[in-house]
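Written below as structure tokens is the structure these notes are about.
Just one protein chain is left out here, and the rest sit where they should.
Now for chain A:
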């Protein structure tokens, strides 16, 4: 059921964008004020490196992305993740979660979430914000209204009444929706309408609210009057309704959240009416048509057949109520003594709606008319045709009942046509499709007729939902299996790495490296104490030093045999130059070596840390086993859910079989009654024919009677 009679705001998307940017969680959607605050907050964040990011806002907006992208399941998961991992459970998160839960059909959870939200509101004393156009109270009202709507759609009117009872204040914009839902929940009793209507300060708005047409409320009211035979009260309402024009609804973000099928913009990018708007127009047309039909029925009840005839003469052929209108039109024409037209209409009804009760009834009516207006013989033929029709239908319904009972899977009767419009509005989520985007459809005419029972239709939708969930579970089973394989691979890899670690003896290597570093550190320290630059000699210098040492040794050997003063002097000169070179670069070399040693020390420390971490990881048997346990738990959950889905599938199938069995019995009973009536009528016609024969030829009749008496 669409939200009705509000005007469209084509700039809504942009406004929502503005609306959602504010980062304050304290007050929801008071956007004008918070936009500025957000800018300042952002500036402050950038200015201060230590300022913490507003993660609540960031993670909330991640959920928003999924929602706006049409992935409601992932949006809900994100909200749940935010709460579980980040501890984020703000007011707007709760409300958003409730909205998603309502949209996905998790009513119990939505009720719990809303209760928690209400409790928070009471605790924090936010009640004063009710006057704000987008106060949490208004959002709560939207949530409760949408929840009620879905509960009514599911036929759970008792819960719907309880949900309605929780509404204490209604804003004028939502008054009509509240009225309609109350009417539906309490039908045919008068709804209590206990909630207080909060008046708007702006009187113009009040006028608008009063002038806007509450089509559904009025239609329900007229229907109620007619059921109570208060025709004079129903008539003006219906006259007004049949002329009513459609107005595009205004849908704000939160209404759209709680009802993802509500759409705000009338025109698409090509300035064409959007499919959903066309649908709304069709719905308005249906309201007009139904009002016309009820009005015609009212006229018939008052025996004003000329008015009924005039009312239905231009009734749209494509209307969902064309079948009933055709029958009523034919009947009115008959009463207006337009017999040819009436006969044609009744024949048309039988041709177009062969499985309709009205068409079956039409067969009798046309036979009756023909026998009265044309001839008894022609009437008799039509009665015989009607009898054949009923016998044929009885055989068909029996056959259908048996086939249905014998079928192993009742979904075999389905021709699953995608609901294109819904598919457009909610493209299937890649991750988690939880909203049913298709409706059960069938080519079997009897089943199609049986599906007019909303409870049976809901049962079939339940089966479709279960199929969807089953597909989801299969996807998750694949994920779980993949995780299991990954875990197995990781276990193997871990074992292999541990084995390699054992062979490589990291610990010993590390100790050796540390010892070497220590030796170098000692050498540097010693060189610093002794101010010995030779320690830092480069290879060339070292070569020179070695040559000097060798030369010195040679000179020492030769010193006893000859005078080596000259050579010694030259060697000392070379030694002095080299010493001077080494001494001049000593501070720089010392510093460089110290720096290198420092870096080496740091690297060794990191290596030790890494080795320690590695050792911890490799020797911790719980690391992957924890994952194993979690994976096994999910597998258990999957098995359990698969079982539950199958069980519920069986249960629903049993329900459907039971309902179909009752339906076939009812149809057979109706057809038997009609068959009986047709035979009675045939007997009447035959009797009349016999009487007519008697009157026209009494002598022959007398002879016949005499001959019968002889026999």
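Convention: a residue touches a chain if its C-beta (ideal position, glycine included) is under 8 Å from a C-beta of that chain, and two chains touch if they have at least 3 such contacts; residues count from 1.
Following the convention adopted for this analysis, contacts and distances are computed from a predicted model.
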Undisplayed chain, where the name is taken from the UniProt record, one of "ABC transporter permease", "S-(Hydroxymethyl)glutathione dehydrogenase", "Cation acetate symporter" or "AraC family transcriptional regulator": "AraC family transcriptional regulator"
Contact with the hidden chain (one of A:137, A:177, A:288 or A:472): A:472
Residue among A:290, A:309 or A:390 touching the omitted chain: A:290
Absent-chain contact - pick from A:98, A:114, A:167 or A:180: A:180
From A:168, A:303 or A:661, residue that would touch the chain that is not displayed: A:303
Full-complex contact with the absent chain, from A:156, A:396 or A:528: A:156
Chain not shown, touching residues in chain A: 1-2, 13, 16-17, 19-21, 45-46, 49-53, 55, 58, 61-62, 64-70, 73, 76-77, 80-81, 84-85, 104-109, 152-159, 180, 184, 187-188, 216, 219-220, 223, 226-227, 283, 286-287, 290, 293-294, 297, 300-301, 303, 320-321, 324, 327-328, 331, 335, 357-358, 361, 427, 431-432, 434, 452-455, 458-459, 462, 465-466, 469, 472-473, 476, 479-480, 483, 486-487, 490, 627, 630-631, 633-634, 637-638, 640-641, 644-645, 648, 651-652, 655
